[in-house]
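All protein chains but one are shown in place.
Showing subunit A:
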């Protein structure tokens, strides 16, 4: 019988990243409008550390994903929906990689090196450059809002499968949910 559920590792990584990305997005929105204060400097550093962690996690996820084929989509799903699902997943991965990279580059261009947990300095790939820093800030936030939109679509699709199609798509990613057929 074919596997109907993602591996425990894939499920754990998915939900861990879901929480981390929601926290990163909210923190990013909140911190950028704060007046300068020690608290703001701390939040920026925490955001960067969490962002580097998210980047490492998505690499780990990708490696796991390449080595472990996900369960098949329901046979009853129309072909265009399968294509759309696949395309959306690719875009999510692409953004989960591009967003931390854009943040790292933005930080360098603004003249703030990223020092992971205040201990491990990441190399600055870009020289300090005010205009480039502002451009990368725009890129970073645009990519984030794109990701937020795609995540909403991702959740909506999962709920549609569960509540309307009543298939096992959502259950594949939830260890405690079973769909008896």
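The rule is short, and it goes like this: a contact is a pair of C-beta atoms (placed from the backbone, for glycine too) under 8 Å apart; a residue touches a chain by one contact, two chains touch by 3 or more; residues count from 1.
Note that in this section contacts and distances are computed from a predicted model.
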Among "YceI family protein", "Hydrogenase/sulfur reductase subunit alpha", "Transcriptional regulator" or "Multiple sugar transport system permease protein", UniProt-listed name of the chain not shown: "YceI family protein"
Option from A:53, A:113 or A:129 whose C-beta touches the chain left out: A:113
Touch list for subunit A against the chain that is not drawn: 36-38, 41-42, 44-45, 110-115, 118-119
